[in-house]
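As you look at this complex, bear in mind that one protein chain is not there, while each of the others sits in place.
This part shows subunit A:
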């Protein structure tokens, strides 16, 4: 699955509009993922996952920063996220199915916070982008 020039443009524009609020979108996506897919909490036994958790907010900020970095380097996502890819393969080893779940929740976060941003075309491009990020992060698993 390849990101077309239109996809890249849509993704860059979307993150441009999200701007500084990306951190909140990240935290929102995580909160939604833990609620909708409780099995994802198994990766965070060391976290307080209660409402308003500072740890979840902090982690959401990290996740968002990575997505922004990928969007800003959309012609070479693998390069931009290489270290994160190593981390996920060697240390975190989050099962690949979970990236789809977080992707869904990120799209829902965008939909609830900025519905007008999520035209069908942008929806499609963002979905592809999030898949691409998940693929990169699991690329070195075996």
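For the reader, a short list of remarks on this structure follows.
Simple rule for what comes next: contacts are C-beta pairs under 8 Å (C-beta built on N, C-alpha and C of every residue); 3 or more make two chains touch, one makes a residue touch a chain; residues count from 1.
Heads up, the rule we're going with is that contacts and distances are computed from a predicted model.
Protein name for the hidden chain, per its UniProt entry and selected from "Hemoglobin subunit beta", "Cell cycle control protein", "Pescadillo homolog" or "serine C-palmitoyltransferase": "Hemoglobin subunit beta".
Touching the chain that is not shown, out of A:8, A:113 or A:140: A:113 (per the contact rule at the top).
Against the chain not displayed here, subunit A makes contact via residues 31-32, 35-37, 104-105, 107-108, 111-113, 115, 118, 120-121, 123-124, 127.
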